[in-house]
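One protein chain omitted, others in place.
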Amino acid sequence: MIQGSNMAECHPVGFRWVMEAKARGAKVVHVDPRFTRTSAVADLHVPLRAGSDIAFLGGLVRYILEEDRWFRDYVVHYTNAAALVSEDFRDTEELDGLFSGWDAESGHYDPSSWAYEGAPASVPTAHRETATGQPGPERSKHRKPSRTDPTLQHPRCVFQVLRRHFARYTPEMVEEVCGVPRALFLRVAETICANSGRERTTAFCYAVGWTQHTIGVQYIRTAAILQLLLGNVGRPGGGILALRGHASIQGSTDIPTLYNLLPGYLPMRKAQADGGLAAYLERNTAETGWWHEFPKYAVSLLKAWFGAAATAVNDYLFDALPAIDGDHSHMAMVAAMADGKVKGYFLMGENPTVGSMHGGLQRAALRKLDWVVVRDFAVTESAEDFWREAPEEVETEVFFFPCAAHTEKDGTFTNTQRLLQWHHKAVEPPGDCRSELHFMLHLGRRLKALYAGSTDAKDRALQALTWDYPTVGPYEEPDAAAVLAEINGYRVADGAPVAGFGELAADGSTACGCWIYSGCCAGGENGPARRRPAGEQSWVAPDWGWAWPANRRLLYNRASADPEGRPWSERKRYVWWDEAAGRWTGHDAPDFPVDRAPSYRPPRGARGVAAIGGADPFVMQSDGRGWLFAPNGLLDGPLPTHYEPQESPIENPLYPQQRNPARLEWRRRDNPYHRAAGDPRYPYVLTTYRLTEHHTAGAMSRWLSWLAELQPELFCEVSPELAAEKGLAHGGWATISTARTAIEARVLVTRRLPAIRLKGGVVHQIGLPYHWGSKGRVRGDAANELIGFVADPNVSIQESKALTADIAPGRRSRSA
Amino acid sequence: MAPSKILDALSRWPVARQLRDGDWTALAGPARSPRTEALAPRTERADRVVRSVCPYCAVGCGQLVYVQDERITDIEGDPDSPISRGCLCPKGAATFQLVTGSHRVKTVLYRGPYGTSWETIPLERAMDMVAERVKAAREATWEERRADGPPLHRTMGLAHLGGATLDDEENYLIKKLFTALGVVQIENQARI
Amino acid sequence: MSGPDDGRYVDPELGLLLGEGAAQRIAAGEAREIWRDVAASLPAPGEGPTYYDRPVLKEPVWIWSVPVYFWTGGTMGAALALGGAAQLAGAELRPFVRRCRWVGAVGGAASAALLIHDLGRPERFHHMLRVFRPTSPMSVGSWVLAAASTLAGGAALLGRRRGLLRGAGDLAGLGAALLGLPLAGYTAVLVGNTAVPVWLAARRSLPFLFIASSMSGAASFFDLGSLRPREARVVRAFGIAGKAAELAAIAAVESEAGRVERVGRPLREGVAGALWTAAKVLTAASLAATLLPRRSRRAGLAAGLLGTAGALALRFAVFHAGKASSRDPRATFHQQRLPSCETSTP
Partner (left out) sequence: MAVGFFTDTTVCIGCKACEVACKEWNQLPDDGFHFTGMSYDNTAALGASTWRHVSFVERPVALSEQLTGLGQFSWLMMSDVCKHCQRAGCLEACPTGAILRTEHDTVYVQPDICNGCGYCVTACPFGVIDRREDDGRAWKCTLCYDRLRGNLTPACAKACPTDSIQFGELDELRERAARRLAVLHERGVGEAWLYGADAASQPGTGGLNAFFLLVDKPEVYNLPPEPVVPTHRAGEAWGAMALAALGMAAAALGSVLASRSGRG
């Protein structure tokens, strides 16, 4: 089941395996507002209104519950269906689309009423955990529910809460919200139910078609609920696969160049909740479950960064870390820039005026900087457009550094399956082209020199920073292998590489740059560089590259066996308990304490990993269970609820609450929204996407003639009905406008972008690929100019997959 | 020209070969030229083959990079990869043009305040200028504590946005150095 | 090889271009534009499906010099044949025989020049005699043209000699005459031996048309010069036969090509259609002028001019009909969808 993704177009080689599965009898279902190249080869294509996925998935959840199609053994033993929820919890059914704990004043939820019965409240571990401004326990108070009801009958048990919550997501409602005919919906429901259970599994694939919404995280949560109910998590051929769009975008999340995280998903230091290292560890160390290990990872990171200077006495220099006290994510950062609060900006291989949202505001922000550094293959739109228009008015200095290509440097990419692969340097970079590794190392050396004499406490971290990486070659390129070795971790005493995160300690005896990557260089071998041919190893291919954690290819794979540790079925055999050997074994590295018998039941008061029962597969969770209901971790509700996008032409048919109440808005004159549903100014739904022939902002494809000739111009896709209604000529020009601005594109009239029929009437949709910009061999307007600053509260990802727009024949008037 | 030479030339004349072989159609053999006889894949002339990974999407297809005279002659799929089995998508297949293309800039460019065009400046000088500016911005915008007490120990005067084609090692150094400098506005395509 | 504007845009410092197509020469400026107009979103309905009405065939790349060669080659071929016949008639026609041989020799040189001018790589013209490929009318024709021109040249040079040399000349003349026969007609086989619907359809009647037109062309060419009475009688008879046959062949071609409406269309429409009609009118007029009872010098001249123009117009008509036909996908589809060749294809 592919939804929120156009896999065939955006991941063609990944799609190879979907076609392989299809050849072996698998059914491919594609749910998408457009008929894409994925739909073209799918067994079932379901067009739905952009931005209505939760209603559709919610409908499937209800169908599975009401038709009794859920996988009982799996649900009872592996999910929190039996857990009892706090008496204070109130559902959207009771509160007109809001959950209990909503504070209209602050515009935030107080999630304490969402907790398990008997479990203390805790602030969400989501990235804006400090947004409420309240210091408090994060993971530390996570623990098992005090009461459960394995019969799933108790009115407050998760299963019953779930049933009540999704009761109104009927096929009729799905038809009304999504525009999906009842018959088609039932066909999908039957297909996934028929392909789930002991013998078969269903996999979900999604991409930014799900994430780029003001309620994006809950899209994925709904899929998680579905997959847990059907028993499709932790099993081969199951799961929910995020199809990520860039070579190492997973890597830049694991080793986050993200403001709120430290490597390995450790939270950043929080200003409000500060109390030194002790408080930090206390708040983040779970009582039960794997996160009990937290201190080992945090202290090892500090040792890796500050080396000998980091000691138990000085809290391993934890206090030298900067603290965050709110949302400093991309849009917040650019807004601050536009307000003149930022002086210097580094853009490394990123082109936000085309690739991000609201190019106009992005350029305005760049104009307010003292200086900006851009590193790329060629001068990008972000490096030039903002000052080209009126150079005499723009003071910003711009440094353009040419970068080295992946063929000109060693290093690892982490792909969408968490697989680290080493790419070897083939040739030296030309001229002044250098790797980012080179840039950072030598910038660091210079800054260390500039601050060498300082006695100021603020410079302590920089001075203590371990930065003596060996360099190679004529250009003093840092040895990437040495950096990877630090990421893997080593024993401080003798510098020997650790074999994995199991060897890390909280006493400063080990250093590790990213605990989840620990083991990638076990025994000094470069794991990511392993290349045993596919033909010479098992189908799981454990000897190709290295997957985090612990070279595990399938997470939570203990769930591929039943509570007694036997495979659910022979067809789906993956990891199982070997009674004779007294350990877990199988095709993959077991994602479970390897010697923990299925029969193991934790003693009362057990803590940490010891508290995970032998039949509790989800070891990262405090209760070892898959969460149908999220007692904490989210800012916009413990259960998914359909809300309309920030900009929608219709009113929410499900609840009086129109939009996600907790969404992030940037209310400023330079970021107008189009609010009123039914406002005639922008009557159509606009959705944006990629094409196979180009790559994101186009800097890596529009210069390439072999790609540019395949998709030479920006075009908009409209239905014949809309074309007729607005007098759009096929192949002619159209101007597409939103509350922000207008762009022009060639018109491609096609039935592939259908008008959606709802009870209220017809909703026309406009499709726009976003690859074009003002530079390159082929040029055109950038679709993202149209998109505003508005985001999902949990992850601050913008909403670019569903907004409102108007379209008219002819070219736009304003100059680019 | 000596008669022998003439005979030699004549014998190399395809028509002569036709007569010799009794080939009256000339659809194959005799029509072959010396160049055709010598034809071979250019990859056989490569000095080395380097294993790499496609820099576009996150599938992570294996690539083989062929190098001859320190220049790339071909980039194609790696048949050994369990992920891609030698396949590439159009973008992956165009990687050769991405890394060898004439669009690549090879010098550092600088645009000064109110400048109307780019000027080329030396790499080392540019690095020095950036380092000085980082220090200046940091000094000017350092926040030790928030008005209501909590420690901040940071600068909001610097920001970073990274693409998602950076290596893990590069992200690691970016996060490590900037965090040590007190920069918190460190962001990435990963959020976009 | 590589450069800023060669369609590969590869920096020679970074990459080497060694592929099979790397040597493909590109004109400066933007790469060739293969398709400008925007097509309909869905295949146009009616008269069966096509792919956005795109041509299925490639248009012949030949230029003006090819149809002109059809005329020169045909004319010299017919002239040589006539000369060969005249050779048998004895001394009286001796000057006319020499004239025919010179037409053949000069025509041969001109023909070669025209053909080389059309080549994409003229410097490689000699590759035409690299192999002998009987499946290729062009290969056969090249050998015929080469041989005929050589013999004609030799015969022309030896035309005034006496004794043995004269005998050799006559022998060459006869050889040239024999080669003149295919030379006048193989070009019709050449165009009939293509995938171009209108040419393919008319492959049986085109040779008659080309040879008849060659006779007419040759006769008309001689009409332009001054002839002795007996020579004039020979030329007149030859011309009348040729022109009459040509008019008949034109009708034959029309009916053969017209069996499928789409295929015959170019002979009725556009540039080709106009030229086709012109050829008919001019040839008919030339014939009339020849048939005028009172043979005046002026009438002869008129017949010559009309006939020459008619012969040229005809070759250009056929040439352009082929181009138009190859641009029309339905011509191909309909031709192949004749009930006669229906098979398993859905």
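Lettered A, B and C in written order, each chain numbered from 1.
Just so it is clear, a residue touches a chain if its C-beta (ideal position, glycine included) is under 8 Å from a C-beta of that chain, and two chains touch if they have at least 3 such contacts.
Keep in mind it's a predicted model, so treat the numbers as computed, not measured.
Q: Specify the shown partners of the omitted chain in the complete complex.
A: A, B, C
Q: Would you indicate which residue among C:T72, C:S142 or C:S220 is in contact with the undisplayed chain?
A: The one listed residue touching the chain not shown is C:S142.
Q: Considering the whole complex, which of C:A113, C:L165, C:A195 or C:A251 touches the chain not shown?
A: Per the contact definition at the top, the residue touching the missing chain is C:A195.
Q: For a quick check of understanding: of A:M1, A:V180 or A:C403, which residue touches the chain that isn't displayed?
A: A:V180
Q: Touching residues of chain C against the unshown chain: what are they?
A: 6-8, 10, 17-27, 30-43, 48-52, 54-58, 60-62, 78, 81-82, 84-86, 88-89, 93, 118-122, 124-125, 127-128, 130-131, 133, 135-139, 142, 181-182, 184-186, 188-196, 199-200, 203-208, 210-212, 214-215, 229-231, 233-238, 241-242, 245, 322, 326, 329, 332-333, 336-337, 341, 343-346
Q: Going by the touch rule given at the top, which residues of chain B touch the chain that is not shown?
A: So the residues of chain B touching the missing chain come out as 14, 26-28, 30-33, 35-36, 39-44, 74-77, 79, 86-94, 96-97.
Q: Tell me which stretches of chain A touch the chain missing from the display.
A: Looking at chain A, the ones touching the missing chain are residues 8-9, 12-13, 15-16, 19, 23, 35, 37-47, 180-181, 184, 187, 691-693, 705-713, 715, 730-731, 746, 748, 750-752, 754, 777-778.
Please note the rule applied: only the chains that are shown with their structure count from here on.
Q: Can you figure out the chain closest to the middle, judged by Cα centres?
A: B
Q: Report the inter-chain centroid distance for chain B and chain C in whole angstrom, where each centroid is the mean of the CA atoms.
A: The separation of the two C-alpha centroids amounts to 53 Å.
Q: Measuring from the mean C-alpha position of chain A to the mean C-alpha position of chain C, what distance in angstrom results?
A: 69
Q: In whole angstrom, what separates the CA-based centres of chain A and chain B?
A: Chain A and chain B have C-alpha centres separated by 27 Å.
Q: Two-or-more-chain contact residues of chain C, please, as numbers and ranges.
A: Within chain C, residues 8-9, 11, 13-14 contact more than one other chain.
Q: For chain B, what residues touch not just one other chain but two or more?
A: 71-72, 97, 99, 101, 103-104
Q: Under the stated contact criterion, what part of chain C meets chain A in this complex?
A: Chain C residues touching chain A: 7-9, 11, 13-14, 31, 38-41.
Q: Quick one: which bits of chain B touch chain A in the complex? Just the residue numbers, please.
A: Its residues touching chain A are 48, 50-63, 65, 67, 70-72, 75, 79-85, 87-95, 97-99, 101, 103-116, 118, 122-123, 126-137, 140-142, 144, 146, 150-177, 179-192.
Q: Of all residues in chain A, which touch chain C in the complex?
A: 427, 430, 703-705, 720, 730-732, 748-750, 777
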